[in-house]
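Every protein chain but one is kept in place in this view of the complex.
Order of writing sets the chain letters: A, B, C, D and E. Residues in each chain are counted from 1.
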Amino acid sequence: MPRVTVTRRVRFNAAHRVHNPELSEAENTRLFGKCNNPNWHGHNYTLDVSVEGDVDQKTGYVWDLSQLKKIVEREIVDIVDHKNFNLDVPFMKGIIPTSENIITAFWKILAPQVNPGKLSRLVLWETENNYVEYTGK
Amino acid sequence: MPRVTVTRRVRFNAAHRVHNPELSEAENTRLFGKCNNPNWHGHNYTLDVSVEGDVDQKTGYVWDLSQLKKIVEREIVDIVDHKNFNLDVPFMKGIIPTSENIITAFWKILAPQVNPGKLSRLVLWETENNYVEYTGK
Amino acid sequence: MPRVTVTRRVRFNAAHRVHNPELSEAENTRLFGKCNNPNWHGHNYTLDVSVEGDVDQKTGYVWDLSQLKKIVEREIVDIVDHKNFNLDVPFMKGIIPTSENIITAFWKILAPQVNPGKLSRLVLWETENNYVEYTGK
Amino acid sequence: MPRVTVTRRVRFNAAHRVHNPELSEAENTRLFGKCNNPNWHGHNYTLDVSVEGDVDQKTGYVWDLSQLKKIVEREIVDIVDHKNFNLDVPFMKGIIPTSENIITAFWKILAPQVNPGKLSRLVLWETENNYVEYTGK
Amino acid sequence: MPRVTVTRRVRFNAAHRVHNPELSEAENTRLFGKCNNPNWHGHNYTLDVSVEGDVDQKTGYVWDLSQLKKIVEREIVDIVDHKNFNLDVPFMKGIIPTSENIITAFWKILAPQVNPGKLSRLVLWETENNYVEYTGK
Partner (left out) sequence: MPRVTVTRRVRFNAAHRVHNPELSEAENTRLFGKCNNPNWHGHNYTLDVSVEGDVDQKTGYVWDLSQLKKIVEREIVDIVDHKNFNLDVPFMKGIIPTSENIITAFWKILAPQVNPGKLSRLVLWETENNYVEYTGK
């Protein structure tokens, strides 16, 4: 029974400010530079959601990607698209919205929902030159 | 003497809110939908700046694209990158920051600076599925 | 009043066979090669729909691209996506489904629906190495 | 002796229908939706073939990618390009042509042909938003 | 009879040095910077060849793109791919190999060969951030 990884890509855009409220303004500026702009900036994000599992003999699918898409849209895209990560997104409250923290927050939401198969990897592109990956470890 | 069009692509990211302050909140919501989010959202923008002119026999260039790049970075990218179009950008004050209004504002700034050749086209991508073009007409 | 061109990109996939039923099989093979496979082949198509018009002062838009998208999805994408151009698409009946013929058929459908502004260009990518453009002439 | 993974990307387009003939039409429609269209649909597929091995000191290559390309074109691309996965491809007979089943079928064909090095990963893109990976497990 | 523009994209890679032998080394350095490196540098070029014409009723084609591809490969790609524009390419002898000069040289070669239709546009990408266009004027 071969184990295959299937991936669905989704896109959204959002504003954010990379800022740690426990640090001084000077320290925030030193650490985060122009990403600390108090008036926000934003990105077109691309998210790849990968699920690994056995290929079902009846369907030839690991998991119907249209089902996976529905879950990712309901749980992630509808919450963050055209939103502000610092102000509008309940699951990011109190968390600095770096790509690293966003991707691990996404993982916590998506991992329990994947069935059949298991969530095996998330890749989040912030710009076309920067991306982060997480495999749940 | 052949006339060639040369293009330099630059990228920046910014936050914005599509909002007309002269209209009611209800009217803004009806017209602009999720793009009217008061907490902002943002994009990775791509801008293509095209200059048309004769090919110089001494250099083989219409215009040295590294010169063009310097001007576009100084006049546009340094002003808008990691910024908020509504709050941070002097030349967008009082203007609804749609892609249409952004591109015509860019044109006004860049057209007088192009020399030799003439500014012949701007293309601004807001997402990978939306773009606007302006040729100065 | 500046005139700007705004573009919305949509995607669909479809099967087709490039075949002229008025010609012999031998002639079809000679003209169309592997694109004439009687068992069909298919593509992921990309369509750019461009509308040119004045920028509306109230909205900053030439035309709300979400409106344009709705029309293109209703009139084109819902009819051709996951379909066979030769068998399933009413407006292609009796027409050889080359990219040239597809794009002019799309134009006839979309041009009367564009308002405000005017439909100014369609670009249809059949593969990442082939595309066709039509401006209504 | 460093172990490097080298990848060659190839492209082809094909028609298919996601359909299990052992199930009723109603069940096929429920499971596969518009991918079950009896008149077929199609895609531009992208396939990445990766080989892992030691770097040969004489050539600086793990494996000459032009050799790998020749094999992939002969064994895969020439068989599936501009074809119908359900009707035209011998090695897919009796197999539902999902991306999962296509990629494992490709693996069985390519793995014995890779020499030197070993076939370490296949990635198959069906659309720009969907892809599957297989590493032989 | 609709007039459609059809485009075929080809790719090649080559070395070059942007250098005017009639100028001093100092002047070359001032004008061309790192593009003047005497030991060469190189690019993966992308070339879009566009032909405009009436759609033939028998074939549904403006011009069979596989014919156009054959001509572009024979006349351009086979001459410049994996070559040095300054040393290896007969039609660039004595010409500074800027993208502007390359594209007008390509035009002279291709324009007489296009039939039916007429060569309407060349676009040459030198990097993903720089491209030039020529329409024969």
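Assume contacts are C-beta pairs under 8 Å (C-beta built on N, C-alpha and C of every residue); 3 or more make two chains touch, one makes a residue touch a chain.
Keep in mind the model is a prediction, meaning the values are calculated, not measured.
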Touched by the hidden chain, restricted to displayed chains: A, D, E
Residue of D:21, D:60 or D:112 in touch with the missing chain, whole complex considered: D:60
Residues belonging to subunit D that touch the chain removed from view: 2-10, 50, 55, 58-62, 64-66
Missing-chain contacts mapped onto subunit A: 18, 20, 23, 31-33, 95-101, 103-104, 107, 128-134, 137
Interface with the undisplayed chain - residues on subunit E: 11, 13-16, 34-35, 37, 39-44, 81-84, 87-88, 127-128
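Please note the rule applied: only the chains that are shown with their structure count from here on.
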Joint neighbours of subunit E and subunit D, given as chain labels: C
Chain ID, smallest distance between chain and overall C-alpha centroids: C
Chain of greatest Cα-centre distance to subunit E: A
For subunit B paired with subunit D, centre-to-centre distance based on mean C-alpha positions, whole Å: 41
Distance between the centres, which are taken as Cα means, of subunit E and subunit B, whole angstrom: 28
Contacts with 2+ other chains: residues of subunit A: none
All chain pairs that touch each other: A-B, A-D, B-C, B-E, C-D, C-E
